[in-house]
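Let me begin by presenting the structure, written as structure tokens, before commenting on it.
Below is a slice of the complex: some chains, not all, each in place.
Letters are used for the chains, namely A, B and C, taken in the order the chains are written, and counting of residues starts over at 1 for each.
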Amino acid sequence: MTETYAFLGPRGTFTEAALRRLPGAEGAEQVPYDTVPAALDALRRAEVDAAVVALENSVEGSVPTTLDELATGEPLQIVAEVHLPVSFALLVRPGTTFADIKTVASHPHAQPQCRRWLAEHVPDAEWRAATSNAEAAQRVADGHYDAALAGSFAAARYGLSVLAEDIHDVSDAVTRFIELRRPCVPPPRTGMDRTTVVAFIGEDHPGALLEILNEFAIRGINLTLIQSRPTGAGLGSYLFWMDFDGHVEDARVGEALMGLRRICADVRFLGSYPRADQVRPEIRRGTHDADFTEAAAWLRSIRNGHA
Amino acid sequence: MTETYAFLGPRGTFTEAALRRLPGAEGAEQVPYDTVPAALDALRRAEVDAAVVALENSVEGSVPTTLDELATGEPLQIVAEVHLPVSFALLVRPGTTFADIKTVASHPHAQPQCRRWLAEHVPDAEWRAATSNAEAAQRVADGHYDAALAGSFAAARYGLSVLAEDIHDVSDAVTRFIELRRPCVPPPRTGMDRTTVVAFIGEDHPGALLEILNEFAIRGINLTLIQSRPTGAGLGSYLFWMDFDGHVEDARVGEALMGLRRICADVRFLGSYPRADQVRPEIRRGTHDADFTEAAAWLRSIRNGHA
Amino acid sequence: MTETYAFLGPRGTFTEAALRRLPGAEGAEQVPYDTVPAALDALRRAEVDAAVVALENSVEGSVPTTLDELATGEPLQIVAEVHLPVSFALLVRPGTTFADIKTVASHPHAQPQCRRWLAEHVPDAEWRAATSNAEAAQRVADGHYDAALAGSFAAARYGLSVLAEDIHDVSDAVTRFIELRRPCVPPPRTGMDRTTVVAFIGEDHPGALLEILNEFAIRGINLTLIQSRPTGAGLGSYLFWMDFDGHVEDARVGEALMGLRRICADVRFLGSYPRADQVRPEIRRGTHDADFTEAAAWLRSIRNGHA
């Protein structure tokens, strides 16, 4: 049975490039969707088996739509991540020169990552928003705009030429993509895992964020991303998206998650999955699985009268 | 001497509406700028005396451009805030009916706040991005698009009709705007003040966020906003924008800020200013100015041998 | 089968008075021992079924011998506590007047609790140490000393008169006694329980005390006694005796104890038992047994793929 992957289209986006890096996606059917919500809803309705979307970018930060769509609605689960270096190409219709460029289109996320480059190379061009970089390329192809910032892999698809490559204001910029599935048993532990949760803090609990961080800190768990988002229930009401080292099967992670569950108005588990960068975190003394097992055995023994 | 205020234009945006609520803006010259960076740079170059921009919205969250522009570059300082209820109107050329609407334009921030309303009332219309709601209105006026989501106050300026009003998916949605000045002595304490700082955490200091929150917690200072943003130096390197209760002249705030300064790679002070909602925070015992004064006097006395 | 209780003798001490308050001691054989270690060793060797000793006094503090003997050696377990108001009588041979008193004997613990009274009423008398107040009474009876500070109940036993009663510098002084057994299943939960542990902190773990207190604090567990004692391994090496609210069967107590076990070089469980003062502690939200049960069920469900 061939699997089907949804991704933020059209074809030619960085998301499609990320999808191709996933081992499971080889040979799978790959279906572009117009928006992140559309791709996720297709997965929720079981029209596809998986969905790949961008989560955060080292320059522009997290992608609000992705965070918000995953924090609410029918639960989905992250099962893999891919890190893709960010590097844009300036795509034009064949024959276009720098002097011809009056308008440059791109997804709003691309513009701030190339701001300085644009100011230097096409200072007089106006920037235009597109719903994706690939759409920007399409609209260059159809004559709407003069140039598009997109992945160079998009040029062939739209019959465009690459006028400049390797465009980025910040070197080493990286975008992080995630593969989502419907809720499932998480992929097995590798010792180099990341876990994602969303914590909802009730308004009547002002110190909750400190308590949450404490639950991680006392068990030596390192947060790799913390991102606040409004819940829509008024200024001052937030949810926190948190990525941290470790796997839900780790004893220290399990106990910390139960702590969050008791502190928070709600906690949504969004998955445990291998870190794309394969960094192996150091485990603090007293927080290995064996330490939790020994402590639990000791507790049982004193409860049974064997002090 | 008439003062000059920059704001995110064009005329007819919510930002202009917010600006009009500022007492100091009455009688001032009001100059629209195309982008947030343009408005802030005009202030930095002293071409204007103040600038008003949106900081966060209770539905869409903080405005990344505003955060990033204020966290870096020449320092600016927040001296006031305004909260504006969010409510859109659907503006059309006179004579247009719901059935005629094929495209709806707006600033990308407006769309998610009206998503459900749009799906219900103009389910077949396509959404188009504009650099501002006012620009969307302009492009409706010039025939580019059929309808615009904007403030109803924008209709008259662009010769449009209001087809629907009071549009918002979430009732009680609010946008928070700030008035910026070049660095100055903060406005005097009112007892209902807010302070904003940006904390940069070095990569070699993983527990720094917990330490920072602790500096606030031990002095009973309540955070009202915490927002992480990438610094651009790679995934995992963040700055934290933090709003909290109190004024830089409060002893507890002063000591907490010194604590942050010692913990962080860098701290940027972005101002102390009256809360728009005039909420008076409770001050925890032992953290009033008088407690700090007494403790300092006691320390002096024991250092001088009068135990 | 009649049970046998060891107590710190001789007959006529406050410890015997405390023992008589224990429901289980009625009808039991009561055997005096010369020293706390002797009584505890008799229990360890199973020569008696229980032992009653003093643990702390609201004026003089904890009894070092009791702490040290229970922190080390074969484990014993506290199954009950008794609070006894402290009030001494001045016992003399019949016919003795205040003017005749040149020496007053007592256990070293009694003297500081009556210092001011002695200075006022028998300013010229010298104080003499005895191994117990009852022994002091005995040595008054045999003519060694002129007066003894002891419980008035000791007068009859030694043929002495009560020259003054209700002697104490501090009103409301209380001594806390404990009943010890060999390790056993703790008495059932009453909701008004106390638990005692001894935590040994390795020398290479300077922040351990703060970590320990944090394990209690995050679960809303209130410490009622914390007492440091040297371990004998050099200045700076300590154990901590800790009494706190709750029962080892409480989920919050169980998890906190496992935390201590993981932090500390060693933890000795010394029992859960009803509070003598029948104070019912408030349980903080999120720390009831039901909260732990719900969180554990949730963790199981997400581990099994039912997010």
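Rule of thumb we're sticking to: contacts are C-beta pairs under 8 Å (C-beta built on N, C-alpha and C of every residue); 3 or more make two chains touch, one makes a residue touch a chain.
Keep in mind that this is a model prediction, so the values were computed, not measured.
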{"item": "Full complex, copies of the single sequence (shown: 3)", "value": "4"}
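Basically, only the chains that are shown with their structure count from here on.
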{"item": "Interface composition of copies chain A and chain B: same or different, split at half", "value": "same"}
{"item": "Interchain centroid distance [CA atoms averaged], chain A/chain C, Å", "value": "57"}
{"item": "Distance from the mean Cα position of chain B to that of chain A, given in whole angstrom", "value": "25"}
{"item": "Where chain B touches two or more other chains, by residue", "value": "none"}
{"item": "Complex interface listing, chain A residues touching chain C", "value": "75, 77, 183-186, 211, 214-215, 218, 248-249, 254-255, 257-259, 261-263, 267-270, 286-287, 291-292, 294-296, 298-299, 302-307"}
{"item": "Residue numbers on chain A that touch chain B, as the complex places them", "value": "56-61, 64-65, 68, 83, 108, 112, 129-131, 170, 172-174, 176, 206-207, 209-210, 213-214, 217, 222-230, 232-238"}
